[in-house]
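Every protein chain but one is kept in place in this view of the complex.
Chain naming follows the written order as A, B and C, and within any one chain the residues start at number 1.
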Amino acid sequence: MRLYASTSSDSSTAASAQEDGLHLAPSPLKRQRLESKEERSSNGSSTDISSPPQADSAVVESHLATLMVKCPDRKGVIAALAQLLYGLGCNILASDQFTAEEGVYFQRIRFDLTDMVVGTANKAVLERAIAEVADRFGMEWRLFYDGAVKRVAILVSRLDHCLYDILIRHRAGELKCEIPIIVSNHPDLEGIASSFGIPFRHLPVAKGSGQDGKRAQEAQIEALVEELGIDFIVLARYMQIFSEEFCSRHAMHTINIHHSFLPAFEGAKPYHRAYERGVKVIGATAHFATSELDAGPIIEQDVTRISHRDSVHDMIRKGRDLERLVLARALRAVLSDCVMVYGNRTVVFEI
Amino acid sequence: MRLYASTSSDSSTAASAQEDGLHLAPSPLKRQRLESKEERSSNGSSTDISSPPQADSAVVESHLATLMVKCPDRKGVIAALAQLLYGLGCNILASDQFTAEEGVYFQRIRFDLTDMVVGTANKAVLERAIAEVADRFGMEWRLFYDGAVKRVAILVSRLDHCLYDILIRHRAGELKCEIPIIVSNHPDLEGIASSFGIPFRHLPVAKGSGQDGKRAQEAQIEALVEELGIDFIVLARYMQIFSEEFCSRHAMHTINIHHSFLPAFEGAKPYHRAYERGVKVIGATAHFATSELDAGPIIEQDVTRISHRDSVHDMIRKGRDLERLVLARALRAVLSDCVMVYGNRTVVFEI
Amino acid sequence: MRLYASTSSDSSTAASAQEDGLHLAPSPLKRQRLESKEERSSNGSSTDISSPPQADSAVVESHLATLMVKCPDRKGVIAALAQLLYGLGCNILASDQFTAEEGVYFQRIRFDLTDMVVGTANKAVLERAIAEVADRFGMEWRLFYDGAVKRVAILVSRLDHCLYDILIRHRAGELKCEIPIIVSNHPDLEGIASSFGIPFRHLPVAKGSGQDGKRAQEAQIEALVEELGIDFIVLARYMQIFSEEFCSRHAMHTINIHHSFLPAFEGAKPYHRAYERGVKVIGATAHFATSELDAGPIIEQDVTRISHRDSVHDMIRKGRDLERLVLARALRAVLSDCVMVYGNRTVVFEI
Partner (left out) sequence: MRLYASTSSDSSTAASAQEDGLHLAPSPLKRQRLESKEERSSNGSSTDISSPPQADSAVVESHLATLMVKCPDRKGVIAALAQLLYGLGCNILASDQFTAEEGVYFQRIRFDLTDMVVGTANKAVLERAIAEVADRFGMEWRLFYDGAVKRVAILVSRLDHCLYDILIRHRAGELKCEIPIIVSNHPDLEGIASSFGIPFRHLPVAKGSGQDGKRAQEAQIEALVEELGIDFIVLARYMQIFSEEFCSRHAMHTINIHHSFLPAFEGAKPYHRAYERGVKVIGATAHFATSELDAGPIIEQDVTRISHRDSVHDMIRKGRDLERLVLARALRAVLSDCVMVYGNRTVVFEI
């Protein structure tokens, strides 16, 4: 995975946090963006599917940043962070906080570095100062610079509605990210990728190859993700189930979309079973993929009404509209650094 | 149960239909309204909780009726019924039909008897004519005269939001029914009943009496339902689970409301579990009570949004708003003769 | 305009109905589909943007049809139509009716011609029989055969979200129509058209040409619509206002989409004014275009929530999602022969 910003106060904290089921999204990242870029240029820039580093000039130009912190709830956290940023000459544009009943404190601060007293470019000073406060309060933290545009890989199979939706929104400027690659286990959607000028990689699971074939394909995907410095993987109706290992490694930066029902129908053909039960509402859920299928932290959900006139086919059609809307909203929240995870829940700050 | 209108084409059909899981709502009714009224006056009119028969004058004045039919899908059904009503001089005001994929045909016809060629009062001719067509097509049918206002018993425990909602809507004329009784296993809501001028009966389950106590209380409820000629039982947050026998006897005319989630959370404290899972949507479901808990045919559902800021307490509060809205809509649909049941599904025609 | 099916009981009725503001959608059509096709082949088949007549085989294969009627409310209408179809051996699959308070009766009947006693192909007998009943009851009527796929022209300017949405749904089979042409006053969206394999025609309004230039461009559009046998014109964010004459000629088969607010904001920059007023809800409305701007009969509307955090830009973004959803639903309803117009209102039967 690409490594684009600074990190939790120390790596051991981050590691243990992960074991406790406490995560920021995305999951622990260990190195600086600059290292990452050097790395990429040394080992990967020649590949033809690597997008040109068009974001780099933006790094210099944009002076906005988002700080996300999580720590045990204690007096003085807000004051300490506000004082720190004020002291450095940063202007807080927005701040949202939430204290979970379990005594965990979350904050998202959006601020402007333009008038930073040590110079806008001197991010090391800023990051050192944050790290110090973080140590004092036992904080996990992430710092995202607007210039460091996130990189998203889209994984698809044959269904195109979610893919189209993301690409259209991306082109319209709704999604602040680069999409350097679309990966599929089927070749069907290559034409769509190319009509949007985005590289497409067909990585089929070899037929009859069983678990070995699946693992081999997963390894190819992971190599690509690493090579391209991908920050988030979007499963836009990707119809393969990843191994537990893959899910663990990419937990909290892999986003999935699936249908939901009241009540839920587990197992195969849920639309058929929802039809038989005569539900009046169907839904869709976007969540972080975890090793437990479809049970990761929920980012966004929505529903639509159904009547007795709706066939299974109608429900699937209406479900498509939900899936693409809900996935797009979840992706937008994640790309805007609004989503934090704890336990099996998310805090989704408003943009 | 009170018996207010005519019935399926013959009682053996109705019985076997029930075994097949095919029902109209309400479930098979065997005698005419007039009999029923005589019965009531002979054995029950002296009870002080029996409401005065204020609907009787309406019986004479109202000339509208609703016919609900269900039969195997066959050519000519619509024509036969339309021709029958036209021939008798009835004016069809609205007709809605639906053919389920399983090949079952449903129709709801609303018509005006004012110009009936045999005289408006001569309902026997109308019913005989319908019974004939019904025989030909293997129809189950129900005929509801607007004048025969349905009678609803409300069962409550301690929560008042659904009770209040029904009573306010009833007073506002939104619910076309009489409410001759409110029954509760607790005395708490008697004041509300009396402020709306509705008799209240406290039927507690004797403490420590186990299953016997529960059955005894059920028997009291059933006696009351019978005595008062009740058509529908509304469980407005009634926190007792009925026996399977009770449910079977009152299936398809007992309406329950409960919370729903995406995904569903079975077992105790579902709001707490939904909270832990961080759901972004909660719902409520109104359904016919059957012997399988909360699994009967769904009449109406709706949902509301939830964020990370919502505590369990907030979810319960928002759930209350949903419960009363969804229950009211379901009750209104049922009272307007818009709901038909087949298998575990409903057809809910628009009013 | 292309002429694909039969028509109102006589052409003078249809004409006067239009003057009265009473219309079925689409507006009066005067000739048979077969004529129309002959006409096209004689005068237009050489044009390279004319789609191949792929629907023709479907004409033979599909045996479903939809009859839409409108007449003064009278006893016996349902019976007469049901009897007619039953007598001919047609099987009614669905029937929906509505009687407006003004005493106007609407019915949509969907039926199967497979077992028609005079042979499935003998549509003339069917149409003559309907015309007879129609005369008796003073009906306007339209008959749509499933095989006669409707032809839609999409008009766009520079915004692509509605165009993409229609094309994706069309490809997914959600919209039962052919799209032989996309017309624009700007060249920008040609690439999208070509990625879906649909002909694109750039018809600019000559700069500085004033009303003359506008009329000239309108004439080009009308010629194209005529040549291609277009049934519906969809204004998918087409930013030109048509002349009154154009609107009158194409009323009830031109569908427009625009934003809506509570309260409404007339005039320029409505999003800015809605922002200033701090609205909490914004909406979109799909309607038939008439000569009065944005005031034609409403087909579909929907809304989305707004908070104080939403900038004008956010409102426009959320509005885009609404616009494409609402336009798609309206188009689907119209293409499924579910929409009838009277006065300035629509009856939209459920599909």
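We adopt the following convention: a contact is a pair of C-beta atoms (placed from the backbone, for glycine too) under 8 Å apart; a residue touches a chain by one contact, two chains touch by 3 or more.
Treat the numbers as computed from the prediction; the structure is a model and nothing was measured.
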{"item": "Candidate in contact with the missing chain, chosen from B:V117, B:A216 or B:I351", "value": "B:I351"}
{"item": "Touch residues of chain C, complete complex, unshown partner", "value": "98, 100-101, 260-264, 276-281, 283, 285, 297-303, 307-309, 311, 343-348"}
{"item": "Sites on chain B contacted by the missing partner chain, in the whole complex", "value": "160-161, 164, 168, 171-172, 174, 191-192, 195, 307, 309, 317, 320-321, 325, 350-351"}
{"item": "Interface with the unshown chain - residue positions in chain A", "value": "75-76, 78-79, 82-83, 85-86, 89, 91-99, 115"}
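What we mean here is this: only the chains that are shown with their structure count from here on.
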{"item": "Rotational angle, Cα trace of chain A fitted to chain C, multiple of 5°", "value": "180"}
{"item": "Gap in Å, rounded to a whole number, between the CA centres of chain B and chain A", "value": "47"}
{"item": "Computed distance of Cα centres, chain C from chain B, in Å", "value": "40"}
{"item": "Residue numbers of chain C (touch at least two other chains)", "value": "none"}
